[in-house]
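Notes to accompany the following structure.
A protein chain is absent from this complex, but the other protein chains hold their places.
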Amino acid sequence: MIVCPACSHRNPEGAKLCEACGRSLANFVYRVCPSCGALNSAQHVFCHRCFAELALAEGEEPIPESTFVRPYTPPIVTLEEEVTTQAVHREAKAQASETGARPTSEALPGQTPSEAELGPRAAAPISEEQAVAPSMEGEMGEMPASTEEALSPLEAAESPEVLGGGPVGAAGVETPAVQVAPPDETQALTPEAAANPLEGLDDLLPFEPAVTLPHRPSQHVSAAPSTTEDYEAELFQQVAVERAPLQEGAQVVLPRTAQGLPQIGRTILYILVLLAGVLPLFTWGQMSSFVQPRESVLALVRTIEELPSGAEVLLSFDYSPTYAGELDPLALAVVRHLARRSVRMVVMSTKPEGIGLAEAIYRTITEESPDYRYGEHYVLLGYLPGQEAGLRSLNTALGDAFKIDYLQKRPLGELSATSGLATLKDFDQIIVLSDDSLTVQRWVEQVQAQSDIPFHALVTSAVEPLLVPYQRSGQLLSLIPAASGAVEYELAGSVKPSALFRSDAYAAFFVLLLVVALVTNALYARRGKRGS
Amino acid sequence: MSEVLSGLFGQLSTGTAEVIGPWVAALLTLAVLSYVFGFNPVFRLAEYLFVGLAAGYAGALAWNQVISPRLQLLLTDPSTYWYYGLFFFLGLLLLARAFRPLSTLANLPLGMLFGIGAALALGGALTGSLIPQVRAAVVSVVPEDYGPGLVGWAYALDAVLLSLGTIAVLSAFHFATQGRGFVSALWHGLIRALGRAGRVLLMITFGALFAGVAFTSFALLSSRLVYLAEHWFKLLNRLGL
Amino acid sequence: MRRFLPIAVAIICGLWVLADFFVSHPLIDSVGAKLLEGVMILAAFALFAGILNLLGFHARRISKDQKDWGYRLVLMVALGGTLIAGIVLPGSGALSWIFGYMYYPLQSTMAALLAFFVVSAAYRAFRLRNGEALIMLITSLVVLLAQLPFSNRISPYLPLLRKWILDVPVTAGTRGIILGTALGTITTSLRILLAVDHPYAQD
Partner (left out) sequence: MDAVLQLLVKLVPNSVDLAALGMLVLFLPLFIFFTMQAKSGKRFALREIPAFTRIRRLVSQSVESGQPIHVGLGSGRLGSESTAEAAMSLTVFDYVARHVAACDQDILGTTAEPTILASAQGILCTARKKAGFPESYAPTDLAFYGPEALAYAAGAAGALHGRPHLANILVGRFGSEGLWLAEATSNRVGAQVGGTSAAEGAALLWASMDEAIVGEEVYAAGAYLHRPSHLGSLATQDIMRIVAILAILVGIAMTSLGYW
């Protein structure tokens, strides 16, 4: 690799002119130390930093020192180009014209026009001292720090750290003396830094600087990085310097094993589920003749059948719209049954949305049987906040929890359905419709355990398994999962059927799940066989 | 301003709103169900609409039920309800989290939330779960307590299985693995064996719960489909078909 | 200070509420009740902070990449509209219209999508990778079959089997989970109450 001293472009091995700026590279060959990675002048046999032997590329001969020429103030130009602004250039020009010096750029073959422009300033010999570091002048104002740190030529020659710091005497043969400019420290390091792929990463990678590393012999010995390595280093630098890799639009490569079900299979599955759902709209309840109510449903139906006319039942609609799809049909069936038996219903909710859902159910009921009237036969009390504390307050006095009703905002005493009610103990049955097990548990603990009123829970199929222990202990007289419960209840209570025909869909759904279980295992077994 | 708006809405809602309402509902239902064909623009529209509505609805509820009544109390009778002022101040500090320079101010109300919540969780777990559940697991295993003959034995067997099962599931969660020494090896071997049985019970539990959720969710889907069918049916009826 | 004060508040409030759990004393009870009411108020304020975050999140995304701006706009308009309907026009019926004809159908249909997701989850979960999956597959199919409204017709023992499964192994399983969770909850709460952990104290 040859680093162009002017523009820091890294040219391939053997290049004569810089690819980027076109300047001659004849005298500027740098060699990377295989051990520590430091950049060395081509004439070095040992690394200036770690003293490892610098191997030569095949067929390459060490360049005799005598042929070496000190580099032409390269870092200055680099710095100028990179750091100084147009203003500096203008200032420099002005200075040049003041001194009246002629550009000496003719003496420098391969110079770019911009360099030529800067030439006069570099070449302006004012005094012996200034001739040593003439190029500094133009930058004085701009870069005081670097000037202060500038090394004297002697120091530069002695310091192994400074590149191109060869013997001063060897310099002035072909080039003008002015070019023997001592690069300041920053400048001197510039080529190395430019060639260092980790440049600018000091703050990202908390490694100790390579300088402090002791010498480590390396297995891998190569004279200089190959073009490929070079390219890779460049790529690495590009990648590493970016703020964070793959920031935008990064695509996740999904592990194939993680999914198992491609989108097309998913779509097919979903369509099948949809078909199972719409099936009863076409078959219209073929399976309903097979429906056989189970014990829990029959128990509730019997209880309601045995209630005397005018008995008081408390219903709590403790479910949210999310689960209304499952609980509404059962609620409708039970309320229809209760209305047929002309039982008085008092309705409340411990969830804010529940009372609205109850209102919708009762609207349907009053449409069906107009002589079943609000206030006389049923009352909506409203939403009871406060969870446990709220339920406890029901035990002491109903009027404390609900002062007025929900629909007509009248005191409970004015409504005939609630006029005789003082506490929970005045109810004959309590029916709770709920979509979470915690609510039912609260009812059991705070109300049922205190008052011993017959207590029924109508819940979603999802939470039913969690409440079975309460039924076993006898605290729940009946526990009905709503989906199948609605179908069974309509048959057992012989109320107007509206959910009965859904039994087809439930059967289809079960068959679908069975097929899914078979298919997934068949595919799995086949893949397993292929894999082995 | 608000009167004008509500007046406008009132006029609108008497007629048109009730007519277009069911249509909006049916179309939104269809839009969500279009998920069957993957994430499509119609579904995404419904999705974003739902998120916005849910947040707005909850915000309206929180304002009307929690903040507004207490704010009125505070303004009418500050000497009695001074503590509402304190909580409102803490609540405003909570809002500061969104602004970087002030975000540490929210530490104070969060500290209060964490402290009270931890106390509630601790008390709830002790009095609501740990002790009642241990008590519930303590049952007699004597057949005579359950009834005569085979029935008693069956119930007693159930009781044994139930208690052992609870213990097994509990030991399935044991975190420490074997330390040094024979006693430790024996002890951990026992726990591991129990834990394996506990895993089986866990799987049975998960299976049953999964089945329950599957049934519930299918019932929900079925309800929506029936609703849609009824909607179109009513419409066809109205058109005289 | 910005760490000390929140930690002190957490410990004091927490211990006070904990004392309220175990001791019945008028002062402790009344302050405890006020603290719980304060939690409710803070949660309401937090909700408004959340709504601001939601608006900010989508506004930022709209200005940043312009992708999906239509959807995000719909979200923001829906949010703002519902808030206005609920707060500025509480009595107009606008909120109940939005609830009845937009929110309710959306919510219940989103819940209905669970049916699809349950089936595609079953596709993975029912795969017999190990013994555990087999047990789960058998249990869920049996419980599901016994849940059907005509399971009695298939076999009168099926509902009994289901009842036994729910009565014994499932009760044991849930009880074990609840007990374990209670243990975890207690130690986690103790960590917060004794300030071993203070996730609320931001530097």
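So that you can tell them apart, the chains are marked A, B and C in the order they are listed, and the count of residues begins at 1 in each.
Here is the rule we use: a residue touches a chain if its C-beta (ideal position, glycine included) is under 8 Å from a C-beta of that chain, and two chains touch if they have at least 3 such contacts.
All values derive from a computational prediction rather than experimental measurement.
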item: Touching residue (missing chain; options B:Val36, B:Leu110 or B:Val200); value: B:Leu110
item: Candidates B:Ala55, B:Leu74 or B:Ala219 - the one touching the absent chain; value: B:Ala55
item: Residues of subunit B in contact with the chain not shown; value: 35, 39, 44, 47-48, 50-51, 53-55, 57-58, 94, 97-100, 103-104, 106-107, 110, 112-114, 116-118, 120-128, 130-131, 134-135, 137-142, 163, 166-167, 170-171, 173-179, 202, 205-207, 209-210, 213, 217
item: Residue numbers in subunit C that touch the chain omitted from display; value: 21-24, 39, 42-43, 46-51, 53-54, 56-57, 60-61, 67-68, 71, 107, 110-111, 113-114, 116-118, 120-122, 124-125, 136, 173-174, 176-181, 183-192, 194, 196-197, 199-203
item: Footprint left on subunit A by the chain that the document does not show; value: 243-247, 249-255, 258-259, 261-263, 266, 322, 437, 462-463, 466
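Here is the rule we go by: only the chains that are shown with their structure count from here on.
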item: Where subunit A and subunit C are represented by their mean Cα positions, the distance between them in whole Å; value: 21
item: Gap in Å, rounded to a whole number, between the CA centres of subunit C and subunit B; value: 4
item: Inter-chain centre distance, subunit A versus subunit B - centres from mean C-alpha coordinates, in Å; value: 25
item: Residues of subunit A touching at least two other chains; value: 266, 270, 273-274, 277, 322-325, 461, 464-466, 469, 481, 483-484, 506, 509, 513
item: Overlap residues in subunit B, where contacts from two or more other chains coincide; value: 33, 35-36, 61, 136, 205, 208-209, 212-218, 220-221, 223-224
item: Touching residues (chain side subunit C, partner subunit A) in the complex; value: 99, 103-104, 107-108, 111-112, 115-116, 119-120, 122-124, 126-129, 137, 141, 143-145, 147-153, 159, 163, 166-167, 170-171, 174
item: Touching residues (chain side subunit A, partner subunit B) in the complex; value: 263, 266-267, 270-271, 273-274, 276-278, 280-281, 322-326, 328-329, 352, 460-466, 469, 481-484, 502, 505-506, 509, 513
item: Subunit A residues touching subunit C - in the complex, by the definition given at the top; value: 260-261, 265-266, 269-270, 272-274, 277, 287, 290-295, 321-325, 356, 461, 464-466, 468-469, 472, 481, 483-484, 487-488, 503, 506-507, 509-510, 512-514, 516-517, 519-521, 524
